[in-house]
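Shown here: the complex without one of its protein chains, the others still in place.
What follows is chain A.
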Amino acid sequence: MVTEQSAPAVRAEGLVKVLGGRRVVDGVDLEVPAGTVHALLGPNGAGKTTTVRLVTTLLRPDEGTAVVAGHDVRSAPDAARASLGLSGQYSAVDERLSGYENLQMLGRLYGLSRPASRDRANELLERFRLDDIGPRRVGAYSGGMKRRLDLAAALVARPQVVVLDEPTTGLDPRSRLDMWGVIEDLLTDGVAVLLTTQYLEEADRLADIITVIDEGRIIARGTSTELKDRVQGSRLEVQVDPDSSLETAAAALRRSGTGDSSVDERTRRVEVAVDGGPSVAMRALRALEDDGVTLTDVALHRSTLDDVFLALTGHPPAEDEAAYDEEPAEVAS
């Protein structure tokens, strides 16, 4: 019991899940101490959702295990579930019930008494700024409101661990900011948050620790600063005037960049990775000018998730493999 206090709220070791003959999750370790946010960052199909489903007892791991608030998901899934709140990729709130009814019903299903579930529903509606539309049917809510309600639904039973599967996917920028604020507020309760995201920016803003996952494997882990250091560069792209030499431009950029420059003769574009931001780009442009190269266009691209992947794995993130992340229909046996 004494050790439980210091133990992380979530600890997963060597999680493996094979779905459709593919190792969708392939040896994932995770730790989420109470009061911190751990982000699983990766493209569609990386195994983020499957990892979350293993941790939340919705799938049984083929190998390895996860312990949630001291309860092993394999041997005590009910107890693990009782300390978990899950808010999914798609809002699982009941559109035909009001926001209040949704929360109240979940309170009852979690075993709260009628008055307790009523109070809890009202408290959460107020906290998530949904109290004015609480009595209205969820079908009429905006996407952002639905997500907030879905998150509120995950908190009904005051879980020690909150798992958020792509909490802002599909939201407009304003609702996303809103949602981030709400997630940051969670930490004041001392809960442990495990969240998955495809957005570097989101992980950067919310997470204490980021785990980058690709094809079921962990390929990097660290604070956002640590990870950014590994992919801090940008890509400088210029379009060369037809009267200037492409070769000269390519050579000049090669000297300024961190790697070889790539040339597209048809569009007369030359591109190079640079180590640093605008100041490096300015120097590179000056070098081009000194060599007598005239430009028709210049662009400096900041690191994207694609670049993180390129830098960490040497290949761009897999194309839309969302289908693999879904649990295939299982036939009764």
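Everything that follows uses one rule, which is that contacts are C-beta pairs under 8 Å (C-beta built on N, C-alpha and C of every residue); 3 or more make two chains touch, one makes a residue touch a chain; residues count from 1.
Just so we're on the same page, contacts and distances are computed from a predicted model.
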* Structure fact -> In UniProt, the chain not displayed here, chosen among "Cbb3-type cytochrome c oxidase subunit", "Beta-ketoacyl-[acyl-carrier-protein] synthase III", "Transport permease protein" or "MrpA C-terminal/MbhD domain-containing protein", goes by "Transport permease protein"
* Omitted-chain contact residue, chosen from A:Ala9, A:Val24, A:Leu59 or A:Leu171 -> A:Leu59
* Any idea which of A:Ala69, A:Leu86, A:Leu164 or A:Val182 touches the chain not displayed? -> A:Leu86
* To do: Against the chain that's been left off, what residues of chain A make contact? List them.
  => 53-54, 56-61, 75-79, 81-82, 84, 86, 88, 90-97, 101, 105-106, 108-111, 137, 153, 329-333
